[in-house]
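Excluded from the complex is one protein chain; the other protein chains are retained at their positions.
Then we have subunit A:
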Amino acid sequence: MKQTTIYITADNIISSLGFTTKANWENIVAERTGVECHHDTSIYPSPVWISKIKEETLTAASKALQNPRQYSKLEQLFLLSIKDVVERSKIDILAEDSLIIIASTKGNIDLLEHKNQGKFPSNRVQLGTMAEQIQQYFNNPNTPLVVCNACISGVLAMDVAKRLLRRKKYKNIIVTGGDLVSEFTLSGFKSFKAMSDAPSKPYDKNRVGINLGEGIGTVLLSTEKPVDQTEFITLEGGASSNDANHISGPSRTGDGLFIAIDKALKDSASTSDEIDYMSMHGTATPYNDEMESKAIALANLQEVPLNSLKGYIGHTLGAAGLIESIVAIQSLKNNLLYRSLGFEELGVPVPINVIKETSSMPLHKCLKTASGFGGCNAAMVFAKSSNKTL
């Protein structure tokens, strides 16, 4: 049976590289990174390599919001990103058949830090209350869903939307994902000795760990075919899985991620040889990248060109799956594969095809993957088609 077609009709990225998808894409194509060394003791006691949105840029952008000071930093970023998508798509966000789904690992966690206590009501640290602020800003009639599932939250939130759209519960779902770089998460990843003291190097033999980043990614998923477009991006299918192995370390075999990839291919009625490109999780920690190479081999995708966006904007946690999917969609639209920044020499046990130079190539279908603490994995397939092929 043919599944309901799900179109991705508008998107937005906010990161250190810019406040729109276009600005981010242009910087990525130019191979500019937003990861920098920050010597700011209000962020962390020692220097850290992170991708951070400049306060003055956010303050200027937030003037477009109604009463921006009523909202936390993360809430302002969510509002700006959703606002951009609403305006671009002209979606009726007041309609009963529209919904907002939010992906975040820690939400307003910075409000729990002692230096920020008392700035907002204490319940704003609850994701459900944060989500209501966002829903009420846009006067959307439905209680928003929040997906809080570690580093796969962004991809998984789109998979949740897929299920609801196929079920015909809604016509339009805005899926947004976001997290901040906070002292809470920085010190946590530092305590795991998972951070890199230089720009990260996914899949490289000298990789030592991640850079944290902050940002928002927002997409509009719709069952209504956009009337003003001749080329369409569709969400073909997706799936999740669990390693059932360890809560803070990836599987040693890659079988968990393989299950998610295999199910996502089946869900999208795709075969591995139809995949032209893969946007991987690629955190640049030794174990994660090693695990991914094994999963890629199990899925028979070793020849397919792949990259990790982490060298450009770091690991944006709950936003990562969304931002990286939106950039992958830009690759599909532009037939352009960007260089996997930081990669020089293969450093994973199974040979994989990491993109060394930004290059053009006809692209039709791509795979996005994510993995996270708790042993969770997710995979999703996106496709490009024209009026002729649909």
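Some observations on this one:
Simple rule for what comes next: a contact is a pair of C-beta atoms (placed from the backbone, for glycine too) under 8 Å apart; a residue touches a chain by one contact, two chains touch by 3 or more; residues count from 1.
Following the convention adopted for this analysis, contacts and distances are computed from a predicted model.
For the chain that is left out, the UniProt protein name among "3-oxoacyl-[acyl-carrier protein] reductase (EC)", "Aspartyl/glutamyl-tRNA(Asn/Gln) amidotransferase subunit C", "Microcin ABC transporter ATP-binding protein" or "Phosphonate C-P lyase system protein PhnG" is "3-oxoacyl-[acyl-carrier protein] reductase (EC)".
From the options A:34, A:154, A:209 or A:256, the residue with contact to the chain not on display is A:256.
Interface note: of A:245, A:272 or A:300, the residue touching the hidden chain in the full complex is A:245. Touching the chain that is not shown, out of A:13, A:74 or A:125: A:125 (per the contact rule at the top).
The missing chain lies against subunit A, touching residues 45, 105-107, 109, 112-114, 125-129, 132, 143, 145-150, 156, 159-160, 163, 166-167, 183-184, 187-188, 190-192, 239-248, 255-256, 259, 263, 267, 372-376.
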